[in-house]
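This is the structure I want to talk about, given as C-alpha cells.
What you see is the complex with one protein chain gone and the rest in place.
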Amino acid sequence: MLFNSLEFFLFLPIVFLLYWFIVNRNLKLQNTFVLAASYFFYGWWDWRFLSLIFLSTISDFILGILIGKTDDQKIQKRYLYLSFVVNLGILIFFKYFNFFIEEFSRLSEAIGLNANYSTLSIILPIGISFYTFQTLSYTIDVYKKQLAPTNDFISFAAFVSFFPQLVAGPVERASTLLPQFLKKRQFDYTKSVEGCQQILWGFFKKIVIADNCALFVNDIFGYYEYGEVSGLILLIGAVLFVIQIYADFSGYSDIAIGVAKLFGFQLMQNFNFPYHATSTTEIWRKWHISISSWFRDYLNKPLFFYFRHWGNYGLIIPLILTFTIIGFWHGANWTFIVYGLIHGIVMSIELFSKKTRKKIRKKIPKWLNSSMGWLITMFIWVFTCIIFRAENMTLAVNYIAAIFDNLFVLDMTQVTSRIIFQSLLITLTKGKVLFLLILFMFVIEWIYRKYTYGFKLNFKIPFLNWVFYYSILLLIILFGEFSQQEFIYFQF
Amino acid sequence: MTVQDVLGQFNQIFIDVLDEEDIVLTLDSTADDVEDWDSLTHIQLVVAIEKHFKVTFTTAEIENYENVGQMCNGVLEKLTAQTA
Partner (left out) sequence: MKRFLVRISIFFTVGFFLLYGIGELFLRYPVFAEKIGYSESWFRVYKIASRSKEDINSEILYLGDSGAGQMFPYTEQKHYLPINGAILIPGQYILASNAIKSNPNLKSIVLIANPLSIAAKFEDSFTCNNFVKPFYTKENLPHFSDLLLKKVTIKPVTKFYKYGFVKLLPFSDIDYFNQQPELTILSDISLEYTRKLVALCKKNNINLTIHSGAVDIKYKEKTNDWTEMKAQIKKEGLTEVFRGFFENMKYYESNQFITGQHLRKEYLADFKAYILQNQKQLVPKN
C-alpha cells in the first residue's frame, strides 16, 4: 500500500482507532494487531512477499535466543554469521543474482569462453533492502551484548514489519525500536500533533514537489535517449532530479516518522537538511541517516579498526569500500557502484585536505568559505546524481558530456519538433508554479532547520498554525501530482 | 601514572590529531563535546593513542567506552598490566 493512495487514506484512521480504543487494554493484543496491520499493509502489494519477511523474522528470532543461551564466543559468532547468510542470502538472491550472472557471463565471453548462463525472472520484493538490514541489526546488537534477546515472538515480528517504516525506512536499530514494543504506549497529544504536522509536510514534499519534478525529470532523462537536447535543459533536469530525490525520500521519511508518532513510537531522524551541507562528508552525515549510520557502525568502523595500522591507506580503503557498498546497496547496477565509489573518493580527498582547508578557512570570511564549500559539494552531488539516475553508465557519461557540449545552446525549434517535449511546453505554467513551490519548501525548511523536521510550526497564536495547515493542504490538492508515483526508494 | 596524567597526554593527542588548539578534555567529555570528532577521527585518535602508550585495544573495548574518562582508565589498566 502506498502512503499516497486512497487505500492508505482509509487504512490509517481505521487502524488508528482500533489501536487506541479496541486493542489497547492488553499489550500483547496491541502488538498482535500492529503485526496483523503491518502484514496486511505489506501483503497489499503481493501476499507472496510475506513469506520472505517471515523467514527473515523467524530465523533472527531463533538465532537471537541461541546467541543468548551460550557464553562461548565462537558459537555466538557462528550464529551471527548464520544470520548474515540468511538475510544477505535473501537479499543477494532477489536483488543481485541476475546482475552477477550477467556480469559473469560477460566476463567469460571476454576471456573467450562460450558462456550461456540463463538468468532467472525474479521479482524484487519491495523494501527487501530495508527490513533485512533492520533484522540484521537485532542479531548484531544481541551479539554485541547491547540488547538482550527477546522471547516475545509477536513483538519481535511486529518490530521487523512495523508498517510505517517497513518498505523504505528509516531502518531502525533493534536496540532503540524493539524496547518500544515491549512496553505500553501512552497516547501523547503533543507528539500526535507533531506527527500530523510531519505527515502533512511529508505529503507536500512527496506529492507537490517530488512528483511534479518527476514530470520534468522523466521527460528530460527519457527524452535524452532520443537525440540531442540543449545542455542547459539537461542541467536543469539534473538539478530537478536532485530536488526530486530529496523531496521524495525525506517526504517518505517524514510520513513514516509522523505515522509512527500517532501510534506512540519514536523513530530516528532520517534526514537532517542534507542540502545545507558544506562538504560531502557532511552530506552523508545528514542524508539517509538511518542507512549511512548503519553502514558506519556495522561496516566502516570495523573496517577502520581492522586496517588501523596501515597508515593513510587504513583510512582510504575502508572509506572507499564502505561507500562503494552503500552505492551497491541501492541496486544491481554499475551506476550505483560508481556513484558510491566517487563519494568514497571525494570523502578521502576531504579527509586529507582537512588541514589545508582549515588554513584557508582562517584567511577568508566565514560566509565565503561556507558558500564555496556548498557550491563544490552541490556540484559533485548533482553530477553523481546523474549517474545515480541514469539507466546505465554509457547513458550517464553521455548525459554529462552533453551538458558541457552545448550548455548555452537553446534551440527551441529543435525542442518543439519533438512530441515528448510538448507535454513539457504545456506545463510551462506548471514549471513557473513549481519553481515557486520549490523555493517555498526550502525557505520553510531553512526556518525550521534547528528541529528534527522542516515544518515544526509553533506560533503563539494557534490560528496562524491552522492557516498554514490549510495552506499546505490546499497546495497539495491544487498543485499535487496525483498519478500515484511510487517512492523512488521503494525499488532499492 | 594517574588518570589525570593520562588525560593530559590524551589532550595533547586530541590537539594534534584534530588540529584544534583550544580543546580542553575532561573525564566526562564525549564525542558530542568535541567538534570534528566523528567515526573517522575517532579511529585516528585510537591509532594515535595506541601508538603513544604502546597498547592495543579490541573492537569491543573501543565500542564500550562511553567517555574520555573510561578510555583513560582503560589505558591505565593496560599499562599496569604490562608492568606487572
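So that you can tell them apart, the chains are marked A and B in the order they are listed, and the count of residues begins at 1 in each.
Quick note on the criterion: a residue touches a chain if its C-beta (ideal position, glycine included) is under 8 Å from a C-beta of that chain, and two chains touch if they have at least 3 such contacts.
Keep in mind that this is a model prediction, so the values were computed, not measured.
A.B. asks: Taking the complete complex into account, which shown chains does the hidden chain touch?
C.D. replies: Result: the unshown chain touches A.
A.B. asks: So which of A:I92, A:V193, A:V239 or A:I376 would be touching the chain we can't see?
C.D. replies: That would be A:V193, which touches the missing chain.
A.B. asks: Kindly note down the residues of subunit A that lie in touch with the hidden chain.
C.D. replies: Residues 6, 9, 20, 187, 189, 192-193, 196, 207, 417, 419, 427, 429-430, 432-433, 436, 466, 469-470, 473-474, 476-480, 482 of subunit A touch the chain that is not shown.
Operating definition for what follows: only the chains that are shown with their structure count from here on.
A.B. asks: Could you give the separation in Å between the centres of subunit A and subunit B, each centre being the mean of its C-alpha atoms?
C.D. replies: Result: the chain centres lie 35 Å from each other.
A.B. asks: Across the complex, what residues on subunit B touch subunit A?
C.D. replies: 19, 38-40, 42-44, 46-47, 50, 59-60, 62-63
A.B. asks: What does subunit A use to touch subunit B in their complex?
C.D. replies: 144, 281, 285, 296-297, 300-302, 304-305, 308-309, 314-315, 319, 351, 354-355, 358
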